[in-house]
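Structure, as structure tokens:
Only a single protein chain was left out; the remaining protein chains are all shown in position.
Going in written order, the chains are labelled A and B, and every chain counts its residues from 1.
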Amino acid sequence: MTSKHRSDETQPAESTSEVRAADVALDTAGGALAPAIVPVSSQSGDPGHEQDSVIRKIVMGNGFVSVLAVIVALILGGLLIASTDAAVAKTAGYFFARPGDFLSAAWSAMTKSYIALFQGSVFNPRQGLQPLLETMTVATPLICAGLGVALAFRAGLFNIGAQGQIIISATLGAYVGFAWHLPFGLHLLVVVIMGVLGGAAWGALVGVLKARTGAHEVIVTIMLNYVALFLLDFLLNTAAFRRAGDNSPISPRLDDSATYPILIPGSRLHLGFLVAVLLTYGVWWMLNRSTIGFEFRAVGANPIAARTAGVKVSRATILVMALAGALAAFGGVAQVAGTEKVLTGGIAAQIGFDAITVALLGRSTPWGTFFAGLLFGAFRAGAVQMQIQTGTPIDIVLVVQSLIVLFIAAPPLIRSIFRLEPKKKNKKTKAAPKAALAHASGGAK
Amino acid sequence: MKLELKGISKAFGTFYANQDIDLVVESAQIHCLLGENGAGKSTLMNVLYGLYEPTAGQILVDDRPVSFRGPADAMAAGIGMVHQHFMLVPVFTVAENVALGAEPTSFGGVLSMDETRTKIREISKKYGFDVDPDALVEDLPVGVQQRVEIIKALVREAKVLILDEPTAVLTPQETDELLDIMRQLKAGGTSIVFISHKLREVQAVSDVITVIRRGKVVGDAPPTASATELASMMVGRPVSLSLDKAPAQPKETTFVVENLTVRAANGTNVVDGISFDIAQGEILAVAGVQGNGQTELTEAILGVQEHVTGSVTLDGKQLLGLPVKEVLRSGVGFVPEDRTVDGLVGPFSVAENLVLDLYDQAPFASGISMKPAKVVENAKAKIEEFDIRTPSAGSAAGTLSGGNQQKVVMARELSRPLRLFIASQPTRGVDVGSIEFLHKRIVAERDVGTPVMIVSTELDEVVELADRIAVLYKGKLVGIVPADTPRDTLGLMMAGVGPEGGSDDK
Partner (left out) sequence: MSATSTASAPGATALPAFRPSMKVPLTLGVLAVIALVFFGLLGPGQTAEMKISDPGDAVAVPALLIPGQVGGIVLGILLLAMAAYSIYLWTRNTRSPRWLPIAFSVVFVFAVLLWIVAGARQPSISLAGLIAGSVTLAVPLVFGSLSGVLCERVGVVNIAIEGQLLGGAFTAALVATVTGSPYVGLLAAAGAGAAVSMVLAVFSIKYLVNQIIVGVVLNVLVSGLTGFLFGTVMAPNKDQFNTPGRLDILPIPLLSDIPIIGPILFKQSVAGYLMYVAVAVVWFGLFKTRWGLRVRAVGEHPQAADTMGINVNATRFWNVTLGGAIAGIGGAVFTLVTIDSFTKEISGGRGFIALAALIFGRWNPIGAFLASLLFGFAYNLQSILGIIGTPVPSQFMAMLPYLVTIFAVAGLVGRSRPPAASGIPYVKG
């Protein structure tokens, strides 16, 4: 075997931009398909993949680039905070007289906000680790919905519809939770099942439309989000969903028997978090260790080859969307049966959209999604504290989140910021991607 | 116009696709570049056409050094190119395609296509092309599309015309017509660089032959050189142009196709009432020019085509209407025609690709649980057995060379007991060493008593492998003839003319 390593037919692509182009070539079967949503390095399952070259692992290292991306995004977010800070603006007026004032004002604006963020999400002297528990609570629906988005990504489907799936599942789960009165234990189970079935159906609808009519899932999911939103709005204005004698659009509180038990007294952290951990493991197992996951990944990476190998692509499409909807639905159930305990128009908040960035930051791997969910949960939990303490609007979280994902999607950008990959002015690198492309497509041109 | 390449090298990373190449194309000459797939011919021409910047070396036009920053510069210098994969926009008309990049416009950039139409008609008349300027390109047959490509170059007054593997999509008769056009252009003073790996054509039309191997010029040869000489120059060692193959020992006929028809979305029959059968221990090769229904025929047998009628039976069992998985489970080994598109999942590891259609079968899975250890174990065995050159079983299959990718597909499909083996274009874009290996494996499969169906557009391959030859033309079976049928007859059949002797019903 060793003698074959040196084979002149398999050139290792040298610069990382070539690797990237090779990835694109792999992704697109030589340009025939749109580039995959999932990084090529996460597309294969485990079998045999651990022997990837050590150098590639470090330089292309997903974790490494991700950490750098988070740092750069936080710095940019900090600059934005500083730029709108009153003290900074004042000191900028006499910048040339006393630049030190300006710099220290800018530094303090940045650090004040981030310290508040940290104190609101991980630890502060007054509450100890209590904020961390809040972070885990906020992260629970993000992780579930993120898994739903990630799973669809792996099968080559763009599930923008987590928001709608959460809304539908929360609505159904909540209704069963406050309108039906069932024995302890059974009640929660029925709430979960109804909610998850609702989300699965809402997701499967997309799969069916895609498989049967070819309607693009991006359009259908976006539109279904709005349909779900207006449906919820309509229901909350009917007598069945309103509190007796109250006209405001809030549902009655869910029965105690219908809610997730609290895990740690004094916090909001509930059983839903453990469910999210189990789901993460479950999705990992399904994708990497089961035949269903193999089919999903094959359909995602090359639907034509999958079909030729006997995979029923349309069935896989419907199944994936149903499962993705079900996963997002666990997030919706966690919202009504765990965190909020009532149904309101804003029950889904931005979770469904955050879930997309969560899945992207997690590179569509289940555990990556889990930790990305925790991180963004921390942002969400901490931002509330930050707004109270420093007046920095919560919207800064959106900026940081989207910057992180943009940077992660373009590793060469991050590397050039950190000069990990000195930019070659040499002309020959210009055509290099094509070499990798030609190479990846077998050199048969 | 005289064109000279001096010491051209083109590197991709550490890999040299072209190394120190010298080439002189004299005025009004047909200069042939001969070499196997992947030898670097196309790369060289892309350098010449300004698509790639050379790593080193110089291009001289009429002894003056030039440097091309893009195809526009090359075209301005009088170089035109007809790519192997046509560079035509399918939804544009012929005139729009010809005008693209050098559009005649009136005030404000508004297109005035009449000028282009006139030019197209002039050129069509001069060379006897029958091309309607207002036809949509996607509606034209490939032969005509190729003429549109030539017109594109001629409208720009190309003095040197590069033709990259122009005969791959043509029938032998169309090929002869093209060779005539080339002679006509030469007589008019145009130089032609003719890229091919088909010895016969090269011998027929060239003034000079330059042989390229592994990115380097091996040497020049006169057109009078023998086929064996040229072939060994190409490959770098003496090659036998024929495969050692024992005569077939056909046994029971177990695979029967009757009146198979496939209807395309536009309502035409792309496969039209085809009937044939294959016996155990026999190779039936399906010949024909690309796009005459071969793809649909094999895909209909596999079960991925819609709107199929007729009957396909294997061991007496009807295959039509079964899901693909069932067809494969019935013992059909299927090598699809384009490995990168439908044979492999590029980002998947070699190990995963080796079980792409066996992943849910013992020993690789029990229930819905897969057994990664078995998958890797299987990969190691196949890599050894098929001499697949890969850094590891975990490397993404898409990073391997064409020949090794094809070996992965072939290894997968031959790795279980088969009742029928179908291979489309089994050696397209594969180096000579791998071709020999793959051909031997196919014959070995026949010799263990499997009915084998080969689909190939390369007549050489068909003749080499076949025990019987079926020829397709426009979705119809022109006839089934013995393997020793003369090439001329086969050529005529590929153009739709039935074989003499009326062997129409096999």
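The rule we apply is simple: a residue touches a chain if its C-beta (ideal position, glycine included) is under 8 Å from a C-beta of that chain, and two chains touch if they have at least 3 such contacts.
Source: prediction; values computed, not measured.
**Q** Using the touch definition up top, pick the residue from B:Tyr16, B:Tyr49 or B:Phe194 that touches the left-out chain.
**A** Spelled out, the listed residue whose C-beta touches the missing chain is B:Tyr49.
**Q** Tell me which of B:Leu199, B:Ala248 or B:Leu320 is the one touching the absent chain.
**A** B:Leu320
**Q** Among the options A:Tyr94, A:Phe184 or A:Phe230, which residue touches the chain absent from this view?
**A** Checking each option in A:Tyr94, A:Phe184 or A:Phe230, the one touching the absent chain turns out to be A:Phe230.
**Q** In the whole complex, what residues of chain B lie against the chain that is missing from view?
**A** 46, 49, 51-52, 70-73, 75, 81, 83, 86-92, 96-97, 99-103, 105, 108-111, 152, 258-259, 261, 263, 267, 273, 275, 307-311, 313, 318-322, 477, 504-505
**Q** Take the complete complex as the reference. Which residues in chain A touch the chain that isn't displayed?
**A** Answer for chain A: residues 20-21, 24-25, 28, 31, 33-37, 80, 84, 158, 160, 209, 213-216, 218-220, 222-224, 226-227, 230-231, 233-234, 237, 353, 356-357, 360, 391-393, 395-403, 405-406, 409-410, 412-413, 430-431, 433-434, 437-438 touch the chain left out.
As a working rule, only the chains that are shown with their structure count from here on.
**Q** What is the distance in Å between the mean C-alpha positions of chain A and chain B?
**A** Spacing between the chain centres: roughly 43 Å.
**Q** Considering only the defined contacts, which chain A positions touch chain B in the complex?
**A** 1, 4-5, 7-15, 18, 22-23, 25-27, 29-30, 32, 36, 40, 43-53, 289-292, 294-295, 297-298, 301-302, 304-312, 427-428, 430-432, 434-436, 438-445
**Q** Hey, which residues of chain B end up touching chain A in the complex?
**A** 11-15, 17, 37-38, 42-43, 52-53, 55, 84, 302, 304, 323-325, 327-328, 334, 336, 339-352, 356-357, 359-360, 365, 368-370, 372, 375-376, 379, 383-384, 389-396, 398-406, 428-430
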